[in-house]
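Could you have a look at this structure, given as structure tokens, before my questions?
Removed: one protein chain of the complex. Kept in place: all other protein chains.
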Amino acid sequence: MHEEIRIRINGKSLAVPRGTSVAAAMTRAGEPCRISVSGQARAPLCGMGICFDCRAVVNGQPHVRGCQVQCEAGMEILSDE
Amino acid sequence: MSVTTEVVIVGAGIVGAACAYELAKEKISVTIVDSSGVGTGATAAGMGHIVAMDDSEAQFALTRCSQKLWEELREQYPDTVEYQQSGTIWVAADEAEMAEVQRKHEYYAQRGIASEILDAKALEEAEPSLRRPLAGGLLVPGDAVVYPPCAAMFLVEKALELGAQIHTDKTIVSIGNGKAVLRDGTSISAKVIVNAAGQFAPKLTPGIDIRPRKGHLVITERYPAKIHHQLVELGYLKSAHSTTADSVAFNLQPRKTGQVLIGSSRQYAREDSKVDGDILATMLRRAFAYVPDLVGLSAIRVWTGFRAATPDKLPLIGPWPGDPSVFLAAGHEGLGITTSLATGRLIADHYLGRKSEIPSGPYLPSRQQEAFGHA
Partner (left out) sequence: MNEAVQLRVEVAVVGAGPAGLAAATVAAECGASVALLDDNPGLGGQIWRGETALSKNSSGANWFARAERSGARRIHSVRIFHLESGRLLGESPDASYEISFNKLILATGAREQFLPFPGWTLPNVFGAGGLQALAKSGLPLAGKRVVIAGTGPLLLAVAQYVGDHGGEVVCIAEQTSWLKYVAFGASLLFNSGKRRDAARLSWSLRGVRHWKNCWPVAAMGRDRLESVRLSHHGLSKDIPCDYLACGFHLIPNTEMAEYAGCEIRERFAVVDQYQQSSVAGIYCAGELTGIGGLDRALLEGQIAGYDAAGRRPLGERLFASRDTQHVVVEALKDAFALREELKLLPDFDTLVCRCEDVSFGKLQPYRTWREAKLQTRCGMGPCQGKVCGTAAEFLFGWKMDPPRPPLFPVQCSSLAAISHRNCSEELTGESR
């Protein structure tokens, strides 16, 4: 009984089960969490808040570790540059 | 180690590196010795601000001459040196400080440095992140920023290309009479030993007055275009002047990476390199007062460093009286990066008996000997 919520990642709307982390949602959607300093697309690595590769812009706030934040209805998520 | 060389340079920080480069350029055989590595001491801790300072004629002459030397080499810097002429804005909080802006503008103009007075509106446009209202400021576009550890490495590498040698992880325990003695008991003979050991210079040349002045810096995550110029409050010099009290001054730098470097603090008589929470907080709150947005920026690291300070705020550059084989190149306080190149040039001038581009008198170590009445 997983309720679904709607979020937007890089402008695209999608539905994810409540309790999904931002990092999991972005990986699921095939969107990079961030672009590295040399231009590489990056996705989560450690899943536990240590590596900082899952940083994304969440509701306008940059550098948010997506693996430590749960998606909320209406969340605006962008790849961190 | 049994090495024969013309000049031994003690210390591979920015000053030692600059000395090595200038001497090697003149085909003098140079051996650099550092107890650790290149640029790992105070050089690594500072902001890397290359600034023309008007605290005194002598300070101005040295900073200005050196700033030009930094500019002359700009085509040669690898990307790692991160040289950029982002300019400085001296920020005035009130009308009294605006009067100081006016004075500074005239001072610079008379000495060939371009600067522009910004009124409140112009300041807002130049730096939207500054709090309002502020009275205005002085923009000095010729000031620059470098990343010091790589700048020191660049200078060392240039010196090595020109025939210099370097020994790292080797500690020199005494210098004098044409010899630098290492901890392992070996020694290096040389015509001149340049003491560029920063805060440790007095250990090798007892009697000079150089004292450590602890500073703190904070660096943030990347926030490109948060600020565009190095921003310094006009009260900065008051802070730099105080010879006994702890003080802070607003000093903010945009790094090429988009990170923001937040300073500055000064503390005397602190040997401990641990981060001091109280002065850190005071420094940060002063910064928040100028750039309110800073409160929400993510701070990744905090570190401390020790500037080498002299009582008259000028470095010791030149021969040490009483031992013709010892030169000093130390005591640069917060202007080490800026004045390193000119220091190197002056040291080479002294070695070669060449006339210097600026009067070298004010920086002579002999002034300290007189002041303290040493033999």
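Lettered A and B in written order, each chain numbered from 1.
In this section, a residue touches a chain if its C-beta (ideal position, glycine included) is under 8 Å from a C-beta of that chain, and two chains touch if they have at least 3 such contacts.
Because the structure is predicted, anything quoted here is derived from the model rather than measured.
Chemist: In the complete assembly, which of B:218, B:232, B:309 or B:364 touches the absent chain?
Modeler: Of all options in B:218, B:232, B:309 or B:364, contact with the hidden chain holds for B:218.
Chemist: Tell me which stretches of chain B touch the chain missing from the display.
Modeler: Residues touching the hidden chain, for chain B, are 36-40, 44, 80, 149-150, 153, 168-169, 218-221, 235, 238-239, 241-242, 244-249, 262, 275, 277-282, 284-288, 294-303.
Chemist: Touching the absent chain: which residues on chain A qualify?
Modeler: The list for chain A reads 16-17, 19-21, 23-25, 27-28, 30, 32, 36-38, 40-53, 55, 63, 67-71.
As a working rule, only the chains that are shown with their structure count from here on.
Chemist: How many angstrom lie between the CA centroids of chain A and chain B, rounded to a whole number?
Modeler: Between these chains, centre-to-centre, one finds 43 Å.
Chemist: Any idea which chain B residues touch chain A in the complex?
Modeler: 221-223, 257, 298
Chemist: Taking the touch rule as given, give the residues of chain A at its contact with chain B in the complex, in rising order.
Modeler: Of all residues in chain A, those touching chain B are 37, 62-63.
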